[in-house]
Every structure is written in C-alpha cells, then in structure tokens.
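Note that one protein chain is taken out, while the other chains of the complex remain in position.
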Amino acid sequence: MKVPVKDQYLINPSLVFFIVHSMQIGVGVLGFQRYVAIYTEQDSWITVLIAGATIHIVIWIMYKMLNKEQGDIISIHENVFGKWIGGLLSFLFMLYLIALGITILRTFIEVLQVWMFPLMKTWTFSLVYLIAIYYIIAGGFRTVVGACFLGVVIPFYLIFTFLAPLEFANFRNLLPVFDHSIKETLSSFKTMTLSYLGFELLLVYYPFIKKPETSQKWAHYGNLFTVILYLYLMLITLVYFTPEHLKRTIWATLTMWKIIKFPFVERFEYIGIASWVVVILPNLCLAFWAASRTAKRLFNVKQKKVLIAILTITLIANTLLRDRASIDLLNSRVSKIGLYFIYGYIPFLFVCFSFINKVRKKT
Amino acid sequence: MITNDLETIQKMMLTGSLLIRLKEDDNQGLLVKAEMNKAREVTIPEEEFSVVGPKESFVESLTTNLNLVRKRLPIPQLEIKEFTVGTLSCTRVAVLYISGIANEENINTALQRVGDLKYHQILDSSYIAQMISDNDNSPFPQLIDTERPDRVAGVLAEGSIVILVDGSPHALIGPTTLVKFFSALEDYFINWQLASVLRVIRLFAVSFSILVTPVYVAVLNYHYELIPKDLMATLVSSRSLIPLPPFLEALILELTIELLREAGARLPTKVGQTIGIVGGIVIGTASVEAGLTSNVLLIIVALAALASFTTPVYKMGNAIRLIRFPFLLLAELWGLIGIGIAFIFLMGHILRLTSFGRPYLEPIYPPRLEDLKDAFVRLPFKMQEKRPIELQSPDTVMFSKRKADENKDIDE
Partner (left out) sequence: MKKKIILTLLVCIIVSYFGRIEKEIIDELEVATAVGFDSKGKNKIEATAVMPLIKPDKTISNKTVSTIGNLSKEALSNVNHKSHKPVVNGKLEVALYSKKVAEAGIQDYIDTFHRDPSVGSRLLLTVVDGEVKEMLQETFEEFDTGSYIQKQLSHNMERGLIPTSNLHLFLSSYYTKGMDPVLPLIELKDDDINIKGLALFKGTKMVDSIPFRNMFVFKSLFENIKMAGYKLKTKEKGKTEYFSIQGISTRKEFDVTHIHKAPEVTLHLKIKGFIREYTGEGVSSKTAEKAEKLMENKVKKEAEMLIKKFQRKNIDPLAFGEQARSRTRHWDEKRWNQQYKNMKVNVKVDVMISEIGVVDGLEL
C-alpha cells in the first residue's frame, strides 16, 4: 500500500545520512560512557562496535519491510494486523515517540540546571524551545531535515575539542584487552544500544524519501558515522579517565571539556552545553514531527493541531518531572521500551509481515 | 501610431505623446512619442563601488537601463516583458531573462507575481521587492538589489531573472540565496585565491558582528569561568567604575552606533563625515572617561559595526544589524544558552525562507556540493563550467572545459 506524498515535499536520498545520524546523537553523548564502563571498563569500546553492528542488521530488516510496503509503519501495521489492532499498535508507537521527545528535552534541561543555572525554571526554557520546534516543524518535513542537517554540520567543530584531553591521556588504561566475560559485555551492550536509538523513525519518514530504495546505503553510512563518533569519544574517554574514575563521573563528555584551556577561553563545557542546544534540536523536531505525522495518518486530523496538542503535553510533562530520580526513571523506562522495540518488535513485525505476504501471494 | 481609441489616446498623451489630427473633427489621429526624458547621466556606482572593473551604474530611466543591459547581452534570446504597475503612477516594470537559460518555472513565478501586483503607486524598485518577496515578515531581503549593469548581465547569463523599474536605479535579482549576498562583483575581477579569502573574511565578519556583543553580555553576566585569568584583569578593571550592567551598557552603545549611522546617512556627505568623526572620537572617548561605558566594550561594538558594513549588499547589512538585538536580549536572559536559542530561531527562519520558491540557504541546505564552487569561496573560472543548480536552468553547461582543453598540448 503506497503512501502518497507530493513530489515537492520529497527529500534527496543522501540526506537520510544526516537524519539517521542526527537522531542518534543527542543528550546521551554527554554521558553515555559511564553506563557502559560500569560493566566493561577498558573494553567498553568493543561494546560500542558490537552494538553498532547489530543496529546495521535492524536497519537492514527495516528496509526489507519498507521496500516491499512502500509505505510507513502505519500502513504496515494495517496490512499485517488489520485496521483496529494495527491502529492501536501505531498509537502506542506514537506515544513512544512523544515520550522520547519529553525525555530528551527534560534530560537536557537537567544538564542545564546542574551545570549552568541551578535556578532556571523548567517550564520557561521548555516553552521557548518548544516554540522554536513548532516553528521549524510548521515549515514541513524539508525544514525538519534542514534542522537535522545543520544540527550535524554546525556543531561538527566540537569533534576537534576532544583532542585536548589527550594531553593527560594514559594509553595503558586500555589494557588488557578482552578482559570481560560475555555476561558483562551483554549488560553493557544493553545500555550502549540506547545511545543508538533514533534510527527507527525511518519507519515514519520513509515515504518522504525520493527513490527510497536507494537511500538504504545512506542510512547505513549514517549509522556507521555514529559508530565511528561513539568509538572516538569512548576511546578518548577511556584513556583520559581511569575506569574507577569514570564510574563516578555522570557526564564524562562534559567533564572532559573542563580541562580545555585556550588563550582566549577556558572551561569549554559551557560552550559545549550551549552548542548542544543546536545538537538536540533535530532529535526533538524529528520525534515530534513523527509523532504528529503518525497522529495525522491515524486519525485524519490536521497535523498542526495535533502538533500543538503534543507540544502542550510535553510542556506540562516536563514541568511535572522535578528531580533527578524521576528523570532517571523516565530515561530508563523509555530506553527499555526502545530496546524491546528495535530488537524484539521489529524482527517480530518482519516475520509477521513476510508471513502474511507469502500467504496472500498463494491465495 | 494611428488610432481612434479614446482610452489609448488619453493614456499615451499622459505619458508624453503628441496627437496630430488632420482636421479638427477627425476621430482618428496620429500619436507621436515626444516625451522629454530628463534623466541623470550614467555615473559611478556609489553603494557597490569597486576599485577594479567597470564603473557604470543604473540611472532612473528604464530606457537607459535596458540599454545598459542590452549592450552587454546583444543576443535575441534576452527577453524583456513589460508591465505597467500602479493605478496612479503607471510605472513601467520590465522583467528580463534569457530564454533557454532561465528556468520556466522561475520565469512564470516572476511574471505572475509582477503581473498580479495591485498598488496605487510604485516609487522605487524596493516597493516591488517587498511586495513580491516570498515572506514579507522576514528581515532578510529575498531579492538582491543592485545598481550595477555588469552584475545584472552576469546573473542573467547564469539563469536568474532581473526586474527593472522605471524611476529606480536599482535592479532586482531573483531567485537568490543567502551566500550570494556576501559575494561582491569585485570577487570576479580579482584572482580567485584573493577573492576566496575575501569572501571567507566577509562571512567571518558577519558572524562576528552578530555574535560578539551578545557573547560579551552573556559571558560577563553569567559565565565568568570562561574568561582566562589574564583577560579577567583587563575586563574587571575596565568595568569596575561603570554603574550600568553589561546589557544596558551594550544596548546603549549599540544604539549610539545606530544613531551615528542614521545621522550620517541623513546628512549631506560632507557634514556626514564630520558627524562620524565627532561621534566616533568625541563621544566614545568622553563616555569612557566619564565612566559610562567600558573601553573594552567600546572596541567590541565599534568592531561589530565595522564588520556589519562589509556586506556588499546594503539591505543585508541592515538585516544583520537588526537581528543582533534579539540575540542581545536572549543573551541577557539566559547567557550562552540564550544565544543558542536565538540561533535555532534564526536557523529555523532561514531554513524556511525561499526566494521565488527556491530554497534560500542553498547550497548549504539542501546540500549541493557543486554549487559550493561559488559560495564561500570562488574557484577559478575554468572550474565554473556549469550553471548553479539552484536556478534549475534547462541549459546547465555554461561552457565546455573539455573543448577549450582539446587543442592544448605541451609546446603548442
């Protein structure tokens, strides 16, 4: 069942690279190292590679499905499970997207409150940020993709700043290699995949790609770039911190910036956090765009109105989350759902989908 | 022209024609154009002056202006579509393009937008520019206005569309992109390495001009940790006697600069120069000595103002000076984070902008690597084989490099 999208709203397949990559890079980058290093210490970089490889497989599965369907997750659901159950599943998917958006924004505000402005009110910042998001999403999918593109290109300079901590690097920290059991690796693998979440939105924007079949390689490149970036960051973190020190550092990336000293500026973490305002923009725009798009397809309502409703919910939910404990809880819940979604649900859907297609072919 | 149509007769006579009738009661007459066109002589361009290159500029007469363009493009494909706009002013508006090079869709958009104009009076091309631009709530100009016929000829050959208005020495060029506003015609007259460096400097100057005062306010208000120890002494000592908070200090100085610029622009040239000197030296020094502003900020604001004048297109310079103020406000509110927020609003706005329906931020977004040859840098002419993708020209190749290279060999 093809989902028709007007020609002028389609995007170039190569831009999928930026969409996939920008959605994976978010607030998690500021402190993902610790959660992995708790289990695997100096071998954490191996986990980064393994987790990245499995994501490639999931992307491959998704393209298999989508290429056949030429639609999005809503049409797949309808195709496989019928109108009502399929619709319900799509609705749940939409809720997941909204929760994802809330988590990202609230976690970022927490970073702001801890590192810069302890007295900053959650709702004022959320309000302004959500207005910016509304403004961008109202420009259509092309503008959202533009935000993804600029959200990758503009903060790119930050990559070079991570070379500064190497002044105090101790490369012996990486030794001995392969010193952890499979069980430990698996536990760290689980937490690492959370940092790769975000590519699953492909299920929603697939019909917006011009000649979507050709975009598969770009999606893989995008993920590969994320893997390389995470690997780079992880290696630098591991040589800069000793494992025991890293386990006590919640935001390792930010802590690394603290060592930077230029003749004209010191303490780079403040500039880093300010740049992160741009980095998380694609995350939020894409998540809320996908959520409102799903709602539009499900209930046949105006996307603008749904978007306003979703953003209002986000604003209220953000304000209600007050302390670190509840934010942490939300984070772990959402990421768990994401984990089951990509490793459990997508393969399951794939099996159902191919099964039903085969049955239909026979009849 | 022999006619008996009363309406035509009236119209023609009002625009300077003679009616000759053989007998007094003839209802037919000969209309002879006998308008007196008092126009300025073609002079040196003032706004887009360049040291090297031609020094002709448009004048207020459409006929002369068309002639200036035609002289540079003596080909039959150069098409001129004329409209009369304005119920009272009856201004002649000409839309120029080269058929076969300009994109059909762009031509239609331009023709339709100019044709649909309903207004009583058109005094200048900037009226038209505001009325036909895609988003008239934007501070950014979406059409380049130029007073140089050579620039017009250049963009016509690339596939752009030009609008000339009678009574205005400015031509409008569209569709255009943001980076085009930072390229001066002089970039093509000097060798490409130098031109590229100049363009990069210009872009740097613009971002500097937008960001430097807000960053000053943000850092002094919230992020003292960022300042290195040695700089700290300079900043603190320059600020220690000043009663105003950094934001007000910056705002007052920024407004002073705007005031100076405005006063300088309104006064005759010679008096304007005096104002500049009086304002710059006397007010600046006096306010520092009186302890109203810090000398560090004075340097910063003056530099920012200077940097904003580097844009070759005057209207872009205005836009840049304007968008500095929201940045300043948000910097006062939330420090560096506020600047980040202002930046994403700006980003969203520019992403949404279009010019004649074509994306404004091209070639950055949508990313078109080929168009980067003439964006942030200007590569040599031999690499400028193709017309920019932005303009969607049906005839993409400007000249073939291979043909030019074919006969070349060592010692030949």
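In order of appearance the chains are A and B, and numbering begins at 1 in each one.
We take it that a residue touches a chain if its C-beta (ideal position, glycine included) is under 8 Å from a C-beta of that chain, and two chains touch if they have at least 3 such contacts.
In this text, all values refer to a predicted model and were calculated from it rather than measured experimentally.
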Option touching the unshown chain, where A:I38, A:I131, A:L339 or A:C352 are the choices: A:I131
Option from B:G29, B:P245 or B:G279 whose C-beta touches the chain left out: B:P245
Sole residue of A:W115, A:Y232 or A:Y345 that reaches the chain not shown, by the stated touch rule: A:W115
Absent chain, residues of subunit B that touch it: 219-225, 227, 229, 232-242, 245-246, 329, 333-334
Contacts of subunit A with the absent chain, listed as residue ranges: 114-115, 117, 119-121, 123-125, 127-128, 131, 168, 170, 172-173, 175-176, 178-179, 241-245, 248, 254-255, 258-259, 261, 266-267, 269
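Please note the rule applied: only the chains that are shown with their structure count from here on.
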Subunit A and subunit B, separation of their C-alpha mean positions in angstrom: 40
Residue ranges of subunit B in contact with subunit A within the complex: 222-223, 225-228, 231, 334-337, 339-341, 343-345, 347-349, 351-352, 359, 361, 364-367
For the subunit A and subunit B complex, residues of the former touching the latter: 11-12, 14-15, 112, 116-117, 120, 125, 128-129, 132, 135-136, 139, 142-143, 146-147, 149-150, 153, 261-267, 270-271, 273-278, 281
